[in-house]
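I'd like to ask you about the structure that follows.
A single protein chain has been removed from this complex, and every other one stays in its place.
Just so it is clear, A and B label the chains in written order, and each chain counts residues from 1 on its own.
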Amino acid sequence: MKTKKRTPYFYMLPGVLMVLLFVYIPVLTNIVYSFFRLSSYSAGQTFVGLDNYRRFFTDPVFPIMLKNNILYCVISLIVQVGFGTFLALVLDSTLIKGKAKNFFRNLYYMPALISLTAVGLMFTFIYEPNIGFLNKVLEIFGLEGHSWLGDSKLAIFSIIAMSQWQFTGYITLLMVVAFQNVSQDYIEAAKIDGAGPVKRALTIMLPLAKEQLLVCTIITVIGAFKLYTEVYATTSGGPGNSSQVLGVFLYQQAFLHDDLGMAAVTGVFIFVVTVALSILQIRITRSGEI
Amino acid sequence: MAKRSVCKFFAYALCILLSIIILLPLGWIILNSLKTNPEMFMDSLALPESVQFVNYVNAWNKGLYQYFGNSVFVSAVSLIMILTLSSLLAYGITRFRAKGSTLIFLIVLGGMALSEQVALVPLFKILNATGLYNTYAAVILPYIAFRIPFTVFLMRSYFISIPTELEEAAIVDGYNSLQIFLKIIIPISKPIFAACAIVNLNFVWNEFLFANVFLNDKTLQTIPIGLMTFKGDLRTDYTTTLAGLVIASLPLIILFFCMSKQFVKGLTAGAVKG
Partner (left out) sequence: MRKRSWKRLTAAVLASVMALSLAACGGGGSGETQAAAEGETQAAGDTGAADSGEAASGDQITISFMHRFPDEPYNSFINAKLAEYEEMHPEIKFDINATANQEYKEKIKVVMGGNEKPDIFFSWVGDFTERFIRENLVLDLTPYLEEDPEWKDSLIESQIAQYTTDDGMVYGIPFRLDCKLFFYNTRIFEENGLEAPTTWDELMDVCEKLKAAGITPISFGNQETWSASHYIGTLNQIFVPDDVRAKDYDPTSGEFTDPGYVEALEYYQALLPYMTENPNGVQPDMGRTMFTMEQSAMYFAELIEIPYMQADNPNLEYGMFKFPEVEGAPGNQEILTGAPEGFVICSETEHPEECVEFLKWFLGPEVGKEQIQEIGWFNAAKGTTDGVTDQALLDGYDTIMNATAMGPWLDNALYSTVCDEYLTAVSDLTNGDVTPEEAMARIQAKAKEAQTLVATGATEEE
């Protein structure tokens, strides 16, 4: 297109400026903050070097948080991305009729539309040991109920289960969309070659939807390490610290204990982990696009 | 053929089972939102003696209407700005072959990997210093900035697929680049706008972290914050809270079911091509 050289940059400028101002600059500032003892309501601001980092990594809660975030990440990858993709293949296959296909797809996506706080509050009711839905249903089947959010061993798993309930359909929808883009020519060609549905899925559908799969895994992994609302709205990290995660810890350090430096360190840690994992995943699935 | 019907049976069985898993808890929530507190306490699976629509009225009057209005305002402004800035940015990147546009795209895309938590503390300080803390702008500006990367990502792949012939014809007609954007690109990109609208609305409507920290005034707070205030410390009105949850969740669900066709169409077009 023949235009002045500067023209395209004018279109890009406002958006880029917003991203730089409100995403990049705060993230970089955060790194600076991590070397200071900072408070939100006192003027005190002391350079403490790596002391915040020392406190962060030696905090007994640190391994618990790391374990919980990783658990969330791994289970979400298996259930949301793994099972979600399988579900998308089922919905994309000819096994389910067209109308039913759309119905199920939309229904599975529905929980993703409910706000995290609402889902969190709903599940505190559902998990309630005395009147909650889950124990009541188990009771009908003669099974023993549990104190889902009150048991240190179960709490984080109960929260993870809640997230799978909410977000599996989201990934399914994204993958259905990707499968629809796979050209029918390839599929027909494979059929002629005598490839069964399973083989078609493995050799054609998945490889061709690789990029979308990458996007889904990245979203899931990043989501796992910035996990916050789900835990905040249910256990706030309890009982004890058993369901503590990085996101809630950061928030509590900043706004409950007024230890902004420690919060900044937590932020830096989340930043390093998510960026490193994203790069790693892109490397693994490396291809020309993007 | 018999094998196929077995597969079919299992496929349907799986889909129906999953539907039940999704619908039953929601059904239980709705059921109990129509009961009295003692009824729920005594048997949360039983039907209510008389249907308590009053819970919904109470939830609405308890301030939900105000949170609702705020959410509508914040979401509308954020959404319009996200779509405008992202489409301009994607347009600039894709349609000019400008120098450095790939680099700019990568920088913007990199924003996707940066999470809200990491920016929380500095943003809090910045908003305070600029006097924006506790105004609508305190959440709207970060929402826009944090949603541009993903939106540009979706729009870019859509814009790339638009054939250049259309623009070339327009240039012959004497259109400048802005006119081309407004009169050619936008009209044929409606599906991707619809898809981006839903994806972003879902984020903005439900966002909790920024709203919780940056908004203090009840007259500004959005629905997710409002829901948390339903949880009293010494006394939670369970059934009213449940009614509030239902009210807060319905708009997006209804909107989605109305727009699901365009949404999927847009996402399909915007998705990475296989």
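Here is the rule we go by: a contact is a pair of C-beta atoms (placed from the backbone, for glycine too) under 8 Å apart; a residue touches a chain by one contact, two chains touch by 3 or more.
Note that this is a predicted model, so its numbers are computed, not measured.
Though it is not drawn, the left-out chain touches A, B in the full complex. Check B:26, B:45 or B:184 against the missing chain and you find that the one touching it is B:184. The chain that is not drawn here is touched, among residues A:94, A:152 or A:183, by A:152. Residues of chain B that touch the chain left out of the display are 37-38, 41-42, 62-63, 65-66, 68-70, 72-73, 76, 80, 124, 128, 131, 133-134, 182-184, 186-187, 190, 212-213, 216-219, 228-229, 231-237. Chain A residues in contact with the hidden partner, per the touch definition given at the top, are 37, 39-46, 48, 55, 60, 124, 127-130, 146-152, 235-242, 251-252, 255-259.
What we mean here is this: only the chains that are shown with their structure count from here on.
A separation of 15 Å divides the Cα centre of chain A from that of chain B. Here chain B touches chain A in the complex through residues 7-8, 11-12, 14-15, 18-19, 21-25, 28-29, 32, 40-41, 44-45, 85-86, 88-89, 91-93, 95-96, 98, 101, 104, 107-109, 111-126, 141-142, 144-146, 148-149, 152, 164, 167, 171, 176-177, 180-181, 202, 205-206, 208-209, 213, 223-225, 227-228, 230-231, 238, 241-242, 245, 248-249, 252-253, 256-257, 260, 264, 267-268, 271-274, going by the rule given at the top.
If you check the complex, the residues on chain A that touch chain B are 1-3, 5, 7-12, 14-16, 18-19, 21-27, 29-30, 33, 38, 40, 87, 90-91, 93, 95-96, 100, 102, 104-118, 121-123, 125-126, 131-133, 136-137, 165, 169, 173-174, 176-178, 180-183, 208-212, 215, 218, 222, 225-226, 228-229, 232-233, 246-247, 250-251, 254-255, 260, 263-264, 266-268, 270-271, 274-275, 278, 289-290.
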